[in-house]
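Here the complex is missing a single protein chain, while all its other protein chains stay put.
Let's look at subunit A:
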Amino acid sequence: MTTLQSTLDTASDEYAANRESMLGKLAELDGEYAKAIAGGGPKYVERHRKRGKLLARERVELLIDPDSPFLELSPLAAWGSDYTVGASVVTGIGVVEGVECMIMASDPTVRGGSSNPWTVRKTFRAMDIALENRLPLINLGESGGADLPSQKEIFIPGGRLFRDLTRLSAAGIPTIALVFGNATAGGAYVPGMSDHVVMVKGQSKVFLGGPPLVKMATGEESDDESLGGAEMHARKSGLADYFAVDEQDAIRIGRRIVARLNWKKRGAAPGPYTPPLFDEDELLGVVPGDLKIPFDPREVIARVVDGSDFDEFKPMYGTSLATGWATVHGYPVGILANAQGVLFSEESQKAAQFIQLANQTDTPLIFLHNTTGYMVGKDFEQGGIIKHGSMMINAVSNSKVPHISILMGASYGAGHYGMCGRAYDPRFLFAWPSAKSAVMGPQQLAGVLSIVARAATLARGEEYSEENDAAMRAMVEAQIEAESLPMFLSGRLYDDGVIDPRDTRTVLGLCLSAIHTTPVAGADGFGVFRM
């Protein structure tokens, strides 16, 4: 046991400034969450309520166990796009009858709950998480199907939805559909592909073609109830397994279905633990507003891991990356945390070794990002930084233990990859509001563009306009800055959400708990390591 010490001076001006900066970003975040919660706005919310229906989040709240936590995923999906923040669907991990489930609830107040390209991506991400972590999937459906104006971006990839539903089932992961309203045309395959289907009296409408389409196709006169009402599906077609008299009854039945799954977690149960010795509230003041200033990730670790107890591996070697062992909510983890931003050869080799050790002992890994990337320069290239960086990327790519990434600060360049960025399929990836992620920093990128442009101009024998250069740099810097901010990246589903730094321990705990629904097993082998 090695208890971390803290040198964070909570009385310092820096701390106060860092804290203020972070609180400002969190307030902004709350503003964006408010948009997601507002859904289609007061008019549509009221209309929905008048029909005696529950809102998407109300359905979720009623579905999950009282006082249980709910980890909402991708709440900022579609941020920065033309679509409503949240992408007209709520997804997240909640506890139903004691079972951690992946819950998806369409928001019918946003364009009838229809799917836009971001809805589709958010849904796919949730289903990936369900599959990887063996979480039963509960679909609280009420969707008008594809948002037709954007059908070109939905139709072809969207077919994956039905494929994944049945693949979940094939993988032994139960899928449950509670149909609160429309599930028509393609949407009808959601109940069709689900293991358990509950329909609501007078509300569910599940058919391939509605009355107008049927009239057009065959001339047959029909109505909603006879084509796809809950009672019809419960009594005649057999598509509905359960007939609910109203929404609360449907949710009640849904909970009973989960209770009868006899679902058991297959991962190891957590051991006993104590909370960290340091106040998680102080995480607000750890990250400087200016990411150029490095910070000690041990201040974060001391406020996240059980008992602030962290056994550091190779503390004197490759000091720009801290590695070591700890437990979070009783789950053993290995932690890799950038300490000085840059990754050198030593750090890369240390990481590669550490990741292999974690795989040897079936220990999940947590990556705490604050990296500007792998070191460049003559000495480092000659020293084999590419080989060593590749070793780290090889190790992280082929590692089979679950990975969780937290973007605290910078996550630039190949460093983002080496630290298990989005493309490396961490089980979960969350960003702090202070995070930034791009191929490189905005100034560096603008500077590189400027140098290249200047060289090209001079090569053509023309005069390089300093004025234009400044304008170009400012524009590029602003664009890159905006595009490397967490809300933008979160909007594009490049993370699973932006979290309050003070919630880091809670989020990690919930993720680790969900992860342990499956057994944790390390890799048997890796790619060939260049030595």
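Please note the rule applied: a residue touches a chain if its C-beta (ideal position, glycine included) is under 8 Å from a C-beta of that chain, and two chains touch if they have at least 3 such contacts; residues count from 1.
Methods note: contacts and distances are computed from a predicted model.
J.: UniProt protein name for the omitted subunit, picking from "ABC transporter ATP-binding protein", "NAD(P)/FAD-dependent oxidoreductase", "tRNA N6-adenosine threonylcarbamoyltransferase" or "Propionyl-CoA carboxylase alpha chain"?
T.: "Propionyl-CoA carboxylase alpha chain"
J.: Sort through A:116, A:338 or A:513 and give me the one touching the missing partner chain.
T.: Within the whole complex, the residue contacting the unshown chain is A:513.
J.: If I consider the whole complex, including the chain that's not displayed, which of A:48, A:205, A:314 or A:329 touches that chain?
T.: The one listed residue touching the chain not shown is A:329.
J.: Can you work out which residue in A:15, A:44, A:70 or A:380 touches the chain that's missing from view?
T.: Of all options in A:15, A:44, A:70 or A:380, contact with the hidden chain holds for A:70.
J.: Just checking the interface: what residues of subunit A touch the absent partner chain?
T.: 33, 36-37, 57-58, 61-62, 65-72, 75, 98, 245, 248-249, 251-252, 255, 273, 275, 281, 329, 497, 499-500, 502-503, 506-507, 509-510, 513
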